[in-house]
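Complex shown without one protein chain; remaining protein chains in place.
And then chain A:
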């Protein structure tokens, strides 16, 4: 396989790490043609409140399930939120609606927010929610080591992909670097 510029192969081991290359000019102009409806709403009014509402709703739901202790309830709330936000911000790529001919097909939502700029208010907020939720849940699980480890791994999973370091970084397990 020939090396096609941007996507450079870091290693040829089981773990493949590469960076999503910059899109060609034509694709960039398609991205710029219309506002990105998929990512812009995080800056909209009410988009921040919904995180607290959802977390509260999750907590209440887990509380009313019989036989669930406070510790388990907090841990479940924490990991549900983390998994949900991971899928939404870091797993799914592209735009669910068809309006720009797939110009964002290679980028996940976190990378689409604010056109990939780092440390913007929305990104700071979205990073602070899982951290605060983690601190709260460790506190309310009374610093039990097992719960702590579970919660900590969950929070790492959503914080690492949010770092500027991970911007456009892709990690593949047992799979080659995509050709195109």
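Rule of thumb we're sticking to: contacts are C-beta pairs under 8 Å (C-beta built on N, C-alpha and C of every residue); 3 or more make two chains touch, one makes a residue touch a chain; residues count from 1.
As a convention for this text, contacts and distances are computed from a predicted model.
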(request) Would you mind picking the UniProt name of the chain not drawn here, from "Clathrin adaptor, mu subunit, conserved site", "Methyltransferase", "serine C-palmitoyltransferase" or "Ribosomal RNA-processing protein 43"? (result) "serine C-palmitoyltransferase"
(request) Since one chain isn't shown, list which residues of chain A touch it in the complete complex. (result) 22, 26-27, 30, 98, 101-103, 105, 115-121, 124, 127-128, 131, 134-135, 138-139, 143, 145, 148, 152, 155, 164, 167, 176, 178-180
